[in-house]
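One structure is given below, represented as structure tokens, and several questions about it will come after.
Note that one protein chain is taken out, while the other chains of the complex remain in position.
The block that comes next holds chain A.
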Amino acid sequence: MADPEVRTPTGSLWRMEKAQLQTLMEKLTQQGYTIIGPRIQEGAIVYDEVHRISDLPIGWTDEQDGGSYRLKRRGDEAFFGYAVGPHSWKRFLHPPVFSLGRTRRNGQGFEWTPPADPPPRYAFLGVRACELHAIAILDRVFMGGPYVDPVYRARREALFLIAVQCTTAGGTCFCASMGTGPKAPPGADLILTELPDAFVVEIGTERGAALMAEIPCTPATEADRAAVEAHLEETARSMGRQLDTADLPALLYRNLEHPRWEEVAQRCLTCGNCTMVCPTCFCFTVEDLSDLAGTQAERVRRWDSCFTTAFTYTAGRPIRQSAKARYRQWLTHKLASWWDQFGTSGCVGCGRCITWCPVGIDLTEEVRAIRETDGALAGERR
């Protein structure tokens, strides 16, 4: 076994037999991490607790297009031979439902009991390049401003990140357009690339180096290095979608009254699926759930969507009543106002909103339509 010092240099590349991923998972478990990784549930590759490599979707891939997702057998035994599924890591860092605690009536007032469970310590296994970017975006949303969200921070700071670079692009992927993949950005503890017979492991952090010191592996060869590069190039070339991002915020801001919003609203069901599957959509609501006797209430934070009318309910009425206004809000937030708010795009090109839209609305197509008729105005307005 090599000495940890020898493997410390971040950026160094190692070759690890595929079966050793099991050892790596066991070490993480021993260190107290709950490992979240890809597994097959109800016909999709989702993120959930994984304990051993046999939990992974070995030999499976996903076929994706607008409004369509199918699992398919691969001709090989790849561990990570798919693109991305309906889940994103958001659900573990910013839980869909989170109890802020209970309030209990106490004489004229009330007292508050915070949640009892300590925040979990997660290790994410199989984080794609676009998803690392999505996590970096959520970091800005919840930890980069004048206030810091304690719920997100507690989970984020304990996090161990194992990236797996894509060797297959999905039918709705466009990370190459967004500059968010397929090569993993800095931030992960370890960055894996899957070759037919082994993983090439890049050390991302000291913590990653310490873990790899306990795993049998050998220095990566020039051939391994070249194979990784070839895979990344091939993935970048086979993106299912493209988005021209030139001057995108200004394009959308000057087209808030474009007729295309009306047109897309004819198809949009305002179901909010796109916001649920999006790895960066962060909006939530807070609800009070009281017991029947009215003596106890639970304050619950729950994912919300700008596609509901209740979302903008102000002084007795919703502000964004039409589907047009709600779709416009979502798209312009994602691609334009996100820049003003957080200095980054809100879209990472993962394609989930296209795949999981029940009617196959494709944001790359919507942007293209607006770009092609830049400056068009909706007809007679009130």
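The working rule: contacts are C-beta pairs under 8 Å (C-beta built on N, C-alpha and C of every residue); 3 or more make two chains touch, one makes a residue touch a chain; residues count from 1.
Here is the rule we use: contacts and distances are computed from a predicted model.
Peer 1: Using the UniProt record as the reference, specify the protein name of the hidden chain from among "Sn-glycerol-3-phosphate ABC transporter ATP-binding protein UgpC", "Ger(X)C family spore germination protein", "Anaerobic sulfite reductase subunit B" or "TonB-dependent outer membrane receptor protein".
Peer 2: Matching "Sn-glycerol-3-phosphate ABC transporter ATP-binding protein UgpC", "Ger(X)C family spore germination protein", "Anaerobic sulfite reductase subunit B" or "TonB-dependent outer membrane receptor protein" to the record, the invisible chain is "Anaerobic sulfite reductase subunit B".
Peer 1: Taking the full complex into account, find the residue in A:Ser12, A:Gln41 or A:Gln341 that is in contact with the omitted chain.
Peer 2: If we include the chain that is not displayed, A:Gln341 is the one touching it.
Peer 1: Have a look at A:Tyr69, A:Phe174 or A:Phe282 and name the one touching the chain we're not showing.
Peer 2: A:Phe282
Peer 1: Kindly state which of the options A:Asp62, A:Glu131, A:Asp149 or A:Glu366 is in contact with the chain not pictured.
Peer 2: The missing chain is touched by A:Asp149.
Peer 1: Pick out which of A:Val46, A:Leu100 or A:Ala236 touches the chain that's been left out of the picture.
Peer 2: Of these options, the touching residue for the absent chain is A:Leu100.
Peer 1: Pick from A:Val84, A:Ala188, A:Cys278 or A:Cys306: which residue touches the chain that isn't shown?
Peer 2: That would be A:Cys306, which touches the missing chain.
Peer 1: For chain A, which positions touch the chain that isn't shown here?
Peer 2: Touching the chain left out of view, chain A contributes residues 31-32, 100-101, 103, 105, 108-110, 112, 114-115, 118-119, 121, 141-142, 145-147, 149-151, 154, 157-158, 253, 256-257, 282-288, 290, 294, 297, 299, 301, 304, 306, 311-316, 319-322, 324-325, 329, 332-333, 336-337, 340-341.
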